[in-house]
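Every protein chain except one is present and positioned as in the full complex.
Our next item is subunit A:
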Amino acid sequence: MKYESQKIALAYMGVALGLFLIQVVMGLVIGWIYVSPNFLSELLPFNIGRMLHTNALVVWLITGFFGAAYFLVPEEAEREIHSVKLAYLQLIIMVVGTLGAVITYTFNLFEGNILLGKEGREFLEQPLWVKAGIVVAALMFLYNVTMTVLKGRKTAITNILLLGLWGLALLFLFAFYNPSNLALDKQYWWYVVHLWVEGVWELIMASILAYLMLKLTGVDREVVEKWLYVIVAAALFSGILGTGHHYYWIGTPAYWQWIGSIFSSLEIIPFFAMMAFAFVMVWKGRRDHPNKAALLWSLGCATLAFFGAGVWGFLHTLHGVNYYTHGTQITAAHGHLAFFGAYVSLNLAIMSYAMPIMRGRDPYNQVLNMASFWLMAGGMTFMTFTLTFAGTVQTHMQRVLGDGFMDVQEQLWVFYVMRFGSGVAVVLGAALFIYALAMPRREVIAAGAPAE
């Protein structure tokens, strides 16, 4: 670790991992409700559990992004973070807001209260005061990191990363706009949801991957940064108008069926480019970096993002297909692998790289970490298949034949059982990952002489 203030990232990543665990455990609970519907039905109804599952996901991913930024910006800018105190204050605000939201959801407090009650649009359920706290925390972060970069060396990596994080904060402001006209509400709701994951978050993803490739493979910065600009250009050129794939059936004009289908089909390009980039860099790289776990997560991230977002996104993005699959288990299959491949794996990759450095722990326990990769990646892939099969059957029975929703769901039970099994693997993988980063003091398997 070259700069003292990089250590801020340790606290951020720790908090992120704690929320990660909450997220996957809640996922397991609601996955079990699908199998055995009377489970906890009075204590913790499905909708509350799902809010905890999705909100914990989004918050921990963002906390992880902030941590990643605090770790890599000093190295890129070649100076300490502008204000370390402000960075910790920001984290405290985020933790208080998160706990506030969790308690409000779980115990259903202040229902109906404008300031304190939950707001109840999907993913944007946070009470108003928590949303305000998120904005304050984001402003503190942007001020802190922008000041650091302005005074230091400017690289393409920090440029794109900051652009992505500024975009993330600005788009979140649409969460405060909730028109009473449902169609308008939906139009702008997607400004947050789609323009995040298929817009500005891709900038964050590409820049963090670029940083990891730079460190792990030792390829020339010039080459990495040129790729980076090409990738993010492809991401925004396709992703912005690609928003149209959510404007097919919500009261928006029919022309979105064409614009959405064409541009969102192109969204596969940036994800393919990121995968190609990662593999080409590793292939060309001169450096044999000892942190194999970080490399595995980086390559896994690029690959699973390509399949989850790129391939599974394309699967249902043409309006002729989406007319039938819209809002079925197909959507759920895609949502899971896209989030895991792109953003969960990205966070776990940068954590695998940064945590051992911050804790002064080389060598680190990478065998267990790599095992956790295969558990989680295998579990998520299997889950995606089970949900895709369920979604295919559902689409046919419900949307083509017109059978009732509840009757169709009964037919899908066996898929939900298998999905629960894959969820168990993911939770075990997550716990193993955290253990591998936090606990063992030395490698479980001694690095012997290479075979032959």
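Worth pointing out:
One rule holds in what follows: a contact is a pair of C-beta atoms (placed from the backbone, for glycine too) under 8 Å apart; a residue touches a chain by one contact, two chains touch by 3 or more; residues count from 1.
By our rule, contacts and distances are computed from a predicted model.
Name of the non-displayed chain as stated in its UniProt record, restricted to "Cytochrome c", "Ferredoxin", "ABC transporter ATP-binding protein" or "Heterodisulfide reductase subunit F": "Cytochrome c". Across A:Phe172, A:Tyr247 or A:Trp312, the single residue that touches the chain missing here is A:Tyr247.
Interface note for the absent chain: among A:Glu125, A:Glu198 or A:Glu267, the touching residue is A:Glu125. Among A:Lys7, A:Lys186 or A:Arg361, only A:Lys186 touches the chain that is left out of the view.
Interface residues of subunit A with the unshown chain, by the touch rule above, are 33-34, 36-38, 41-42, 45-48, 50-51, 111-112, 117-122, 125, 156, 180-184, 186-187, 222-223, 225-227, 229-230, 232-233, 236-237, 240-241, 243, 247-257, 259, 323-324, 326-329, 331-332, 398-400, 402-406, 408-409.
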